[in-house]
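With one protein chain withheld, the remaining protein chains of the complex are depicted in position.
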Amino acid sequence: MRFTIQQIAQSLGAEAAGDLELTVTRASEPADATADALALAMSPKYAEELSAGNAEAAVVWPDADWRAMGLKAAIFAPRPRMAMAGVTVMMDAGQGEGQGIHPSAVVDPTARIGENVSIGPLCVIGANAVIGNGSVIGPHCVVGIDVKLGENAHLREMVSIGARATIGDRFRAQPGVRIGSDGFSFVTPEVSGVENARKSMGDSGDAKAQSWMRIHSIGAVEIGDDVEIGANSTIDNGTIRNTVIGSGTKLDNLVHVGHNSRVGQDCLLCGQVGLSGSVEIGNNTVLGGQVGVADNLFLGAGVIAAGATKILSNVPDGRVMMGYPAVKMETHTEIYKAQRRLPRILRDVDALKKAVSKLTSSD
Amino acid sequence: MRFTIQQIAQSLGAEAAGDLELTVTRASEPADATADALALAMSPKYAEELSAGNAEAAVVWPDADWRAMGLKAAIFAPRPRMAMAGVTVMMDAGQGEGQGIHPSAVVDPTARIGENVSIGPLCVIGANAVIGNGSVIGPHCVVGIDVKLGENAHLREMVSIGARATIGDRFRAQPGVRIGSDGFSFVTPEVSGVENARKSMGDSGDAKAQSWMRIHSIGAVEIGDDVEIGANSTIDNGTIRNTVIGSGTKLDNLVHVGHNSRVGQDCLLCGQVGLSGSVEIGNNTVLGGQVGVADNLFLGAGVIAAGATKILSNVPDGRVMMGYPAVKMETHTEIYKAQRRLPRILRDVDALKKAVSKLTSSD
Partner (left out) sequence: MRFTIQQIAQSLGAEAAGDLELTVTRASEPADATADALALAMSPKYAEELSAGNAEAAVVWPDADWRAMGLKAAIFAPRPRMAMAGVTVMMDAGQGEGQGIHPSAVVDPTARIGENVSIGPLCVIGANAVIGNGSVIGPHCVVGIDVKLGENAHLREMVSIGARATIGDRFRAQPGVRIGSDGFSFVTPEVSGVENARKSMGDSGDAKAQSWMRIHSIGAVEIGDDVEIGANSTIDNGTIRNTVIGSGTKLDNLVHVGHNSRVGQDCLLCGQVGLSGSVEIGNNTVLGGQVGVADNLFLGAGVIAAGATKILSNVPDGRVMMGYPAVKMETHTEIYKAQRRLPRILRDVDALKKAVSKLTSSD
């Protein structure tokens, strides 16, 4: 597809200058740009590459001297990543899904498929499932019985949604997402070593060896509007109530959300984050990659946890956390600096002991 | 389905009181209960919600004054989570799998399918695979050649089982489970930097850059009875011998079991646990979420590792572990408390140095 600079600037709500009728078909990094590409160069650090390259049009920083860099047209981006959002959505060439229901799909006759829905090859749509208007279901997806999926969803290939999940509008699922797996919930007939160790903070007591009884998940998964879930992430069903993901929340790849957890609105859970069971998280909270949250904890709104933070106790609103176990980031930094000095302190303490011992004996 | 209070109490082996002929069709949290729901309120903390809600029947704590909370019938649960196991198995509405072999499934004519087996849409069953009586294979599963799967298995959608795996009875696999992926095993023609660094504890030496040769996995995966594996978890084939998961062991989501590892019986491996190659684990051991175990280690029976523990050396029977590197939980707590005091100690040591220096010079 071909866009004029005018069209792109309008879509971004941005100022533009130069030949606004110039057209481009793709976006590129400044160094790789050809004449048909819009170079994305939203910072002065790209000035040299831009000058050296073949771009004729670019998105540039606000006061860029675009003519000096050999451009015929420029779009000015006050907030670079916002411009990135606008340009990439226009230029996305997509996955080539077809229209309508592919003949190889297995769709239960009781399923209610909305208008302008695309269902890819070899999908399975269960009994009484509802799929909202305009939704696109990629190849090899499984939508379980009694699932309600909203409008304008986009499922990539091999997504599975278990029975009775309810999902809002504009849902996006990357390949291999698992919604509605059973929760990991087991119990021993008598008190177990784990229960003892949790109570005593470290002593598993004299619990005998026992087998595990399964607690079934009779709750489901409930997802708001505008949620996106990354490749091969898993969201378990709740035990009795539902596991909940709030509207506007985004999960990265390989994230694990345990049963009964409730994640607020507009949160980000980065790659490989793990929430064990019954975690509650407020709105606008951001968990960095590989963060872990122990079970039954409350995290407030606007919490930020740096990558690899392991959260073992409740966190109030707005706190920035780091470490294992997680502490306030400034505390972590203080502890960490002290740790780096530790070997020297050991030597200091040894020297002090000698000096004091000498003083004491000579006293 | 509709159950009387009498039926449920009998199934739980629990005492009940009130109108035992009252019927319910589902279970719910106390606050959400309607007249057709059995409220699960196994602790006095639910008393208020129960009184305020519309439940007519509930599972309650042993000495609960159920009439005062407006109930017509009550079941008494001495061990709440055991009651949860009993109620949820009765109330589980399942995934709606059909009966028999779906016409879209691709079943090799040499596969031996037991009685009352359900094979979902678009499954692939390989040559000489054996599937035991009463097993339910969800949609989009792949069962490889020469696989032996026991009786009464329940595979959710999109489970894959590689060639020659042997699996006991009552196996449960959540969506996206991968059994029998090849092990991660490579070798360089000459000694590599990693080999040097492991020997010297930190020096990769002068190993030259080399490419990796593949060691194929000619072992398979061997799984006992009553095992459950969580969504998108992966279990690699062994190199020569089999990778083994003992009877009664349960794995959560996104768990990685490396080649040649042998996990004992009745263990729990929580979400995102990773076992590298050739790890051996005794019976009844519990690894919390995101625990990692380095290769070639032995963990005893009844070991408990708190969430995010990274185990870098062998662990004897019954030990409770925490930290990175893992230490006994009580040692971890002691070190951690000391760490929190570290910044103050630094100031103390500085003050001591000044004081002693003054004393020494005035000496």
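Labels A and B are assigned to the chains in the order they are written; within every chain, residues are numbered from 1.
Criterion: a residue touches a chain if its C-beta (ideal position, glycine included) is under 8 Å from a C-beta of that chain, and two chains touch if they have at least 3 such contacts.
Treat the numbers as computed from the prediction; the structure is a model and nothing was measured.
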{"item": "Contact with the hidden chain (one of A:A47, A:A209 or A:L268)", "value": "A:L268"}
{"item": "Touch with the omitted chain, as defined above, among B:T239, B:Q265 or B:T285", "value": "B:T239"}
{"item": "Interface residues of chain A (partner: the chain not displayed)", "value": "26-29, 32, 40, 79, 81-82, 84-85, 88-89, 91-96, 102, 104, 120-122, 138-140, 156-158, 172, 174-176, 226, 228, 230-232, 248, 250, 252-254, 266, 268, 270-272, 283-284, 286, 288-290, 301-302, 304, 307-308, 318, 320, 322-324, 328-330, 333, 336, 339-340, 342-343, 345-346, 349, 352-353, 356, 359-360, 363"}
{"item": "On chain B, residues whose C-beta touches the chain left out of the figure", "value": "106, 122, 124, 126-127, 140, 142, 144-146, 158, 160, 162-164, 176, 178, 180-182, 184-187, 189-190, 193-194, 197, 201-204, 209-218, 232, 234, 236, 239-241, 254, 256, 258, 272, 274, 276, 290, 292, 294, 310, 312, 324-325, 327, 331, 334-335, 338-339, 341-342, 345, 348-349, 352, 355-356, 359, 362"}
